[in-house]
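A short worksheet on the structure shown next.
Other chains of the complex are left out, but the ones given are in their true place.
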Amino acid sequence: MSILVDKNTKLVVQGITGREGAFHATRNKAYGTNVVAGVTPGKAGQDVEGIPVFNTVRDAVEETGANTAMVFVPPRFATDALYEAIESGVDLIICITEGIPAHDMMQVYTHLRRGNQTLIGPNCPGIISPGRASVGIMPTQVFNPGRVGLVSRSGTLTYQISKELAALGIGQSSVVGIGGDPVVGSSFIDIVTRFDADPETDLIVMVGEIGGNEEEKAAEFIAANVSTPVVSYIAGFQAPPGKQMGHAGAIITGSSGTAQGKKEALEAKGVRVGTNPTEVAELAQQALAAQ
Amino acid sequence: MALPSDGAICFVNTSQGRRLDLFEYQGKQLFARHGIPVPRGEVADTPEAARAAAERIGGKVVVKAQVQIGGRGKAGGIQLADTPEEAEAHARKILGMDIRGHIVHTVWIEAASEIAKEYYASVTFDRGEKKPLVMLSAAGGMDIEEVARTRPEALATVHIDPLTGFQAHHARWLVYHAAIDQGAQQGVVKILQQLYQAFTELDTMLVEINPLIWTASGDVVALDAKVTIDNNALYRHPELLEMQQSVTEDPQERLAQEKGVTYVKLDGDVGILGNGAGLVMSTLDVVALAGGRPANFLDAGGGSKADEVVAALEVLLSDPKVKVLLVNIFGGITRCDEVATGLLTALDKLGATLPIVVRLDGTNEDEGRRIIAEQAPANVVVEATMLSAAKRAVELAQGVEA
């Protein structure tokens, strides 16, 4: 099994006629993902490598039954594209776009979390369920079917760790890049919960980085609620402490936000944390062997 | 020097455009536009200009160093002047001062205020709740983090739903629970509303007033101003874009900003170019584990195309402290062949001879490696893994050093 995307995914790509949209939609389709539609306003009736283009997401959903939308729209127009995807009624929205203003995302997030739809990203690499579907920009060659669920705030670090896992013969059930922005639609906790419920995920690898306190919150949550073993990696030990975001920042989170602080929070809850991508893969191998 | 809003978080933010703190005087200009009372003042960058400003303002003035760091008062960066002559003398001492690594280039001259009480007010983006957080305290003028730790009851806080916004009842709740003096309540309520409006309309991540003063004459006035911008929203705020440009000082960081590259200078000698904030941070960590010292953080960003790679290398190579370059790319939306082409173009254009260690993986990796193998000069070395590339770069840096 896998989470979020699989053989039942019917994907509509917003911004499909753009350079990146066309390139990655085509690659996703080539991987076997059921890419049923694309959207570019004013280009209805065209197609991109056989994928029909519609003027609006709602049209695409009505005509093709798309259940998942991928947003490949430049940041100035991405908020509108997100609302359009939400109103179209798709179950899952994956926003690749980088650079959306935080205030816009606060509003989208507040609106979205009151309903039942799922948003992954923005500023994320997407999701791959190896051998089943790839939605996003991930380099598919480093992923193999397997029983590790990988969730990460960083795109390129996801690829790096997947490659290290592959070198040890370990594949994944699904790989979810939740995005590095301060406001993302789904948190570590959301995705860890899904992996924990997936009978074909035997181990969760959680890849964090400095800033915020999502890793610390996830540590608490894992200890209390998650039965699947978890190993972790945190990037940013060499980031200088530097200036605080006003004095206000630290008060809010009640956490330092440093890599060391996150590592300690995770280890205190029994989650092993690797110091570099190679070591994380080794920890994963050990954890799988121990089962 | 570019000033990411906080050390730890800055690195993460590099992946989505940095946040930037404005100078006090810029913040006050913005506050004034949003109706928040601030003392009358002027900017000066010479002692003579400071004197002239003090003359125009009249009466007692305060001369304040404009730096992006706290503790300037203790460092002597804030001085009261009774006369324009005295203002000039203070400005002469303050301009050029080094406050915890920050050189003072500008002073702000403002009318002195008679302070009755000092409060604290701010609106922050709360990353955990993904909502704005408004904070108010009657214990202003001091380190608010300290107040929050030792006397949490003195700090009133309320989260705001970003769709329905800041409302009168929020302001009332804050004012009552921060125990603001009754005579100042109305003025504080008004400023809270304007502060929240400034927070949203300017797309900021933080607006902070510390101290917010209640004057002897009964007015409530912002005596300081801290404003942190969300760079992702600069496209709709051309006036903030201008302010941002005046803040950056470090030559590499200024160049990076011009070229649209996310860059933070560090102390070491291994120049690092990667794609994606997480991978770049991990690269720094691995370089450190291998015994080396990173010279910088440079995220060429998602989808880096050949000319972005050229721009990134221009920034890196302009730093004389860099002895070795480590190029660590894992292509997703970035394509390795474009990185390789960019690298060759940059070397050709800039004629760099320092050792360059390259690791290329991901989208179009075969083409990328082929381009390097076939066309790169001898100072370019390819390594198969991130770990081996980091080790090789550290070895080379130490060899150069020796």
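First chain written, first letter: the chains are A and B, and each begins at residue 1.
One rule holds in what follows: a contact is a pair of C-beta atoms (placed from the backbone, for glycine too) under 8 Å apart; a residue touches a chain by one contact, two chains touch by 3 or more.
It should be emphasised that the depicted structure is a prediction, and the values quoted were computed from it without experimental measurement.
For the full complex in this file, the chain formula works out to A x2, B x2 (one representative per kind shown).
The definition used in the following text is that only the chains that are shown with their structure count from here on.
Between the CA-based centres of chain A and chain B the separation comes to 27 Å, rounded to the whole angstrom.
Interface of chain B with chain A (complex): residues 3-13, 15-17, 19, 21, 68-69, 122, 124-128, 130-133, 135, 143-145, 148, 155, 161-163, 200, 203, 205-206, 208, 210, 226, 228, 230, 232-233, 235-236, 266, 274-279, 281-282, 284-289, 294, 297, 301-303, 330-334, 361-363, 365, 385-387. On chain A, the positions that touch chain B within their shared complex are 20, 24, 75-76, 96, 98-107, 109-111, 123, 125, 136-139, 141-142, 152-160, 163, 180-183, 207, 209-214, 217, 233, 235-253, 256-259, 275-278.
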